[in-house]
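What follows is a single structure, written as structure tokens, with notes after it.
Note that one protein chain of the assembly has been removed; the remaining protein chains are unaltered in position.
Our next item is chain A:
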Amino acid sequence: MANVYDVKVAIVGAGSAGISIAARLLRKNRQLHGQVLLIDPSDKHYYQPLWTLVGGGAAKVEDSVREQASLIPDGAKWLKEAVDTFLPENNTLKTKEGSTVRYDYLVVAAGVEIYWDQVKGLKETIGKNGVCSNYSYDYVQSTWENIRNFRGGTAIFTQPSTQVKCGGAPQKIMYLADDYFRQSGVREQTNIIFASGLPNIFAVKRYADTLEQVIQRKNIETKYRVELVEIDGEAKKATFEHLDTNERFTLSFDMIHVTPPMGSPAFIKKSPLADAAGWVDVDPYTLQHKTYENVFGAGDCTNLPTSKTGAAIRKQAPVVAENLLAYMNGKPLKARYDGYTSCPLVTGYNKLVLAEFDYDKNPQETFPFDQSKERMSMYIMKRNLLPIVYWNGMLKGLM
């Protein structure tokens, strides 16, 4: 129902960033109780980092989802509607359902949009014909079905040239699949191909060196700078385009794990908050909008030049909360985000390389040992501890 809301702080998106920032604002300033409005149409909240393990048969999909209502912080209100238009000159936004929200301060944390239809034929065949993807709650289990029932042949794993959430995920599921194929005795009859739109296996050399060794050890064929453009599920053929030569070539597959192209959500792209590429245009250190001072941004929808991960959001949330409160009180914005991001690169069942780095691709490792090595301890941390830390620490604004 169309309504008019007048709030102190509006937060667009109740994902990792939105909820975490709301919880932090409310903990630090009790006067904001009842004055923070989260706007998100989804009634489910997903812990997406678990989907790699779900696709690999090492975790249950139901452990990755909770009711959104159970996670809204005390003192915050939730408007279950989708934002359509930003009018930052008037400190106002409008929803698709027709509601108007007038705010004093705005935080945009709306995540990324998956462009399933940018690969011709993908929408029609996803979840069947050996075509699967970990990038959706609806299809993630089809990945495990395909891996478990694979009887040899060609298994392709793709990564687009666009930014994606968790840039390491497209290769993590490939390593798990390789491990499982070895356990089930079909690896000898299997050709694994990693077809990526990027120029290398990983952007940070320290971790790329380890991953190159993993690729060699696992005998995986790599094709870089190639983009999946078309897929014919029934014929089991995938067409790629070389990004440098524009030449097209087709590969037959028995299973294909697709990482779809992603980008900024349409309602942000068309708004005055977006930069030329469509992302929310924020200062990379203070996370304040470059044009509208009362607007802040966090998470995957921003133009921060770092990898889009939940770990990055964990470090961005306190910066947004602290700087927004400082701005409210007319104080200088002191909190700084250094581009920290992390990618727990699962390289097999019980093996993980924990990559952590900043804007300059300098390692920012948490533990006092060499994290570029494959370790079981880090795998246990990802599988057993991080989900608990997420639900009870990060979303409560504590970690």
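The definition used in the following text is that a residue touches a chain if its C-beta (ideal position, glycine included) is under 8 Å from a C-beta of that chain, and two chains touch if they have at least 3 such contacts; residues count from 1.
Basically, contacts and distances are computed from a predicted model.
**Q** Just to verify: the chain that's not displayed, which of "Chemotaxis phosphatase CheX", "Molybdopterin converting factor small subunit", "Sporulation protein YqfC" or "ABC transporter ATP-binding protein" does UniProt list as its protein name?
**A** "Molybdopterin converting factor small subunit"
**Q** May I ask which residue of A:Asp43, A:Asp63 or A:Glu247 touches the chain that does not appear here?
**A** Touches the omitted chain: A:Asp63.
**Q** Looking at A:Tyr327, A:Tyr359 or A:Trp391, which residue reaches the missing chain?
**A** Selected residue, touching the omitted chain: A:Trp391.
**Q** Check the options A:Ala2, A:Ala69 or A:Met399 and report the residue that touches the missing chain.
**A** A:Met399
**Q** State which residues belonging to chain A touch the missing partner chain.
**A** Against the left-out chain, chain A lists 63, 66, 380, 383-384, 387-389, 391-393, 396, 398-399.
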